[in-house]
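Right, I'll just put the structure down here and ask away after.
So, subunit A:
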Amino acid sequence: MLKELMNKKDIDRALTRIAHEIIEKNKGIKKLCLVGIQRGGVHLAGRISSKIRQIEKKVTPVGSLDIAFYRDDLNIRKEQPLVRRTEVPFEITDFKIILVDDVLFTGRSIRAAMDALTDLGRPAAIQLVVLIDRGHRELPIKADYVGKNIPTALSETVEVQLKEEGFEDRVILMKAAGEEEQGA
Partner candidate 1 sequence: MLNKKDLLGIKELSAEEITLILDTAGGFRDVLGRDIKKVPTLRGKTTVNLFFEPSTRTRTSFELAAKRLSTDVINFSVPTSSVVKGESLIDTALTVQALGADFIIIRHSSSGVPHLLAKKLRASVINAGDGINEHPTQALLDAFTIREKKGTIKGLHIAIVGDIAHSRVAKSNIYSLIKLGARVRLIGPPTLIPAEIADMNVKVFHKIEEGLKGADVLMTLRIQMERQDKGFFPSTEEYSKNWGLTPDRVALAKEDAIVMHPGPMNRGIEIVSEIADGPRSVILEQVTNGIAVRMAVMYLLSGYRR
Partner candidate 2 sequence: MKILITQGHIIDPSQGIDGTGDIYIEGGKIKEIRVRNREQRTEGKEQRGKSKERRSGEEAREIQTIDARGLTVFPGFVDMHVHLREPGFEYKETIRTGTLAAIKGGFTTVCCMPNTNPVNDHASVTEFIMRKAAQEGYCAVLPIGAITKGQKGRELAEIGTMKHEGCIAFSDDGQPVMNSLMMRRALEYSKAFNVPVISHCEDLTLSEGGVMNEGLISVTRGLRGIPAEAEMIMVFRDILLAELTGGKLHIAHVSTEGSVDLVRYAKKRGIQVTAETCPHYFSLTEKAVEAYDANAKVNPPLRTERDIEAIKRGLQDGTIEVIATDHAPHHADEKLREFDQAPSGISGLETALGLSLRLVDEKVLTLPQLIEKMTLNPSKIMGIRAGTLNRGSDADIVIVDREKEYTVSPEQFASKGKNTPFSGWELRGLPVFTLSRGKLHEW
């Protein structure tokens, strides 16, 4: 079964709000940069960056981060993650990093991302943006900016589909076929 959690409009509005919140919380965009986690986070970081530019008329640097090398589940995953490029072509030391991901779940990806970032330099602070927080944290990690909080079951899957990947912008919730009947 498939359920739409956010449509194109919802996503855009959430990102606009988040852009405003980032500027507000950081009192401007001085020494601020955006780093998106491969792959969805990278697109979202780009979108937030352009929204910030519209508001502040200034450019914030945007980077992409691949966390494959830092994952803690390489030995147990069924499928090995593809390695994508990490491109942070600017100095991050003493910068505030706005880390962007599409879905916050167990928190393990964020842990890996923070390790990856600290290997690149010593940021002044790391703040976290997620489009969806679906709960079930396994590590003490909390997002600073959330597009939408959605309570989910462990058996469910949340997928953020973006036009950069060739989809119509939307967020969907998928239930495992067997689970559906049990729930009913």
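Regarding selection, all candidates are chains of the complex that A comes from, given by their letters.
What we mean here is this: a residue touches a chain if its C-beta (ideal position, glycine included) is under 8 Å from a C-beta of that chain, and two chains touch if they have at least 3 such contacts; residues count from 1.
Predicted, not measured: the structure shown is a model, and the values here were computed from it.
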Query - Touch-positive candidate for subunit A in this complex, from 1 or 2 - result: 1
Requested in this report: Would you pull the subunit A residues touching candidate 1 in the complex into a rising list?
Outcome: 66, 68-70, 74-75, 78-80, 82-87, 115, 119-121
